[in-house]
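Heads up, the thing below is written out as structure tokens.
One protein chain omitted, others in place.
Moving on to chain A:
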Amino acid sequence: SGNNFEIIIIDDGSPDGTQEIAEQLEKIYGSDKIVTREIISVLFSSGTAYIHGMKHATGNFIVIMDADLSHHVSLYFIKQKEGNFDIVSGTRYKGNGGVYGWDLKRKLISRGANFITQVLLRPGASDLTGSFRLYRKEVLQKLMEKCVSKGYVFQMEMIVRARQLGYTIGEVPISFVDRVYGESKLGGNEIVSFLKGLLTLFATT
């Protein structure tokens, strides 16, 4: 695609074989293209992984994605140049964005949760829990300093704080084909913790 890029893989110590594969990839493509680092932590929080990842990143833009999704990264750069955005966020809810293999119940919960979020937080972005985003490096650093939540509430907080700080946010429709290898859980616990996170953001931002 003509862009210079490097891929940084952060392994959180989970026993799913990521590390061995990552090290092999590093041997194949060279350490300037693939950088692997290991952090051992008992609690996985995406925030910790980002902090470690950023220390090793050398580019001007940082794309953060879950390793089990598939997206066209170049689309994000096109969008960013279009409007010189500080952040480009993937959305499942607009354009030809969407999901695959979701039953009605899961779609309903997703849309319902997003509706409540829009009413309470008015975040200026249509999809807050998306895990595929492009950030300008300085923007990501600034946001990392300010955000305090954990898990996916952290994702939401990033966007809310970004809007407060006046950063511009562009959106790109994404096809969310999740959990190609494995089960996704959306039980009562997830819903409760989402609501707790939402109310915390509501009261503190």
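Throughout what follows, contacts are C-beta pairs under 8 Å (C-beta built on N, C-alpha and C of every residue); 3 or more make two chains touch, one makes a residue touch a chain; residues count from 1.
We adopt the following convention: contacts and distances are computed from a predicted model.
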item: Chain not displayed: protein name in its UniProt record ("Dolichol-phosphate mannosyltransferase subunit 3", "G protein-coupled receptor 89B", "DNA-directed RNA polymerase III subunit RPC7 isoform X3" or "Dynactin subunit 4"); value: "Dolichol-phosphate mannosyltransferase subunit 3"
item: Full-complex contact with the absent chain, from A:62, A:88, A:121 or A:140; value: A:121
item: Among A:108, A:148 or A:191, residue touching the chain not depicted; value: A:108
item: For chain A, residues in touch with the removed chain; value: 21, 24-25, 27-28, 70, 92-93, 96-102, 104, 107-108, 110-112, 114-115, 119-122, 175-177, 180, 201-205
